[in-house]
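Questions regarding the structure given below will be posed in turn.
Only one protein chain is missing; all other protein chains are in place.
Coming up: subunit A.
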Amino acid sequence: MSSSDSSPNPPDRRALIAVSWLWVGLPLGYGLYELVQKATQLFTG
């Protein structure tokens, strides 16, 4: 959903949305991967 819009053709923001989510998602994915590696030690350590 977007903000109220009076112009007929608002710019397509999909690429910007994808890039911005990747920007924060990739480091978070790295952190989660490291976390899972460590958490498995509870069952294997």
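Just so we're on the same page, a contact is a pair of C-beta atoms (placed from the backbone, for glycine too) under 8 Å apart; a residue touches a chain by one contact, two chains touch by 3 or more; residues count from 1.
Following the convention adopted for this analysis, contacts and distances are computed from a predicted model.
When the listed names "PDGLE domain-containing protein", "OFA family MFS transporter", "Protein-export membrane protein SecF" or "Xanthine dehydrogenase family protein molybdopterin-binding subunit" are checked against UniProt, the chain not shown comes out as "OFA family MFS transporter". On the side of subunit A, the interface with the absent chain consists of residues 1-7, 10-11, 13, 16-17, 20-21, 23-24, 27-28, 30-32, 34-36, 38-45, using the contact rule stated above.
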